[in-house]
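Quick one: the structure is below, and I'll ask about it shortly.
Removed from the display is one protein chain of the complex; every other protein chain stays in position.
Take a look at chain A:
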Amino acid sequence: MICCDGLVDHALLLDAGTGADAMNAVTPAIARQHAAGVRIRGLTRRFGGPAVLDRLDLDIRPGEFLALLGRSGSGKTTLLRTLAGLDPVEQGEVAAPARRAVVFQDPRLLPWKRVLRNVTLGLRGADPKGRALAALAEVGLAHRTDAWPLTLSGGEAQRAGLARALVREPELLLLDEPFAALDALTRLRMQAMVADLWQRHRCTVLLVTHDVDEAVLLADRAVVLEAGRIATEVAIPLERPRRHAGAEFAALRARLLNALGVEEDGHALAA
């Protein structure tokens, strides 16, 4: 069902059942957990080669903000997709809350629906429109609710994606390199916004990122994945709101960079 970098074969996805069907096809393997944390035991996943995830154990406490770092191909995205219910659990155990939401690296808004309709899409319960408007206001997009997605800037589109995730009041929010495609200034603004939103919503967050600074700025704990296993785990006990400065920040940053095989001055370590 999966091509190289985790793209789902469209036709098969349609067959295997989409929407509710697909979720049912995948979720039985993901046990529903009442506490809003995540518990992974012995998760192994391979796409016909060496294991992308190799007997992985990982816990995320309820309400914790966990950053997942790793080089390309380390299995970060596969782990996130498994938690999102997009990849099946073939081997191992995964327990995660039922209410999950994903923000992808590309905003993935439906171009033929205006921003507001994108946010209310699939939203159940009372007053979906009112809740969507509130979520859009929260990410500072109240003035763009009627816009077509293709007219939004990169930052605006990503904020709409964030509103679409938050309006579902997820217990687990999965962020797949959500700021990687944004320009540096927009990225800083978005990081501050996510820090702020998380303080208010207090959902469990898994942030997949390449950016060490981003991890230190936002997360309670950072985990470095290497060849499908956890290579390094670093607690980030800095006080919030955080700033890109200070000796502690620099020390944590250096530790994570080191774990990723990069020295502070940017040279790769000799193998």
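By definition in this document, a residue touches a chain if its C-beta (ideal position, glycine included) is under 8 Å from a C-beta of that chain, and two chains touch if they have at least 3 such contacts; residues count from 1.
What we mean here is this: contacts and distances are computed from a predicted model.
Colleague: Mind telling me which option in "RNA polymerase sigma factor", "Multifunctional fusion protein", "ABC transporter permease" or "dihydrouracil dehydrogenase (NAD(+))" is what UniProt lists for the chain we can't see?
Modeller: "ABC transporter permease"
Colleague: Out of A:R46, A:R61 or A:R108, which is the one that touches the chain we can't see?
Modeller: The single option touching the absent chain is A:R108.
Colleague: Which of A:A126, A:L150 or A:A245 touches the chain that is not shown?
Modeller: In the complete complex, the chain left out is touched by residue A:L150.
Colleague: On chain A, where is the contact patch with the chain that was removed from view?
Modeller: These residues touch the chain not displayed: 7-15, 17-23, 84-86, 100-102, 104, 106, 108, 110-113, 121-122, 124, 148-151, 164, 168.
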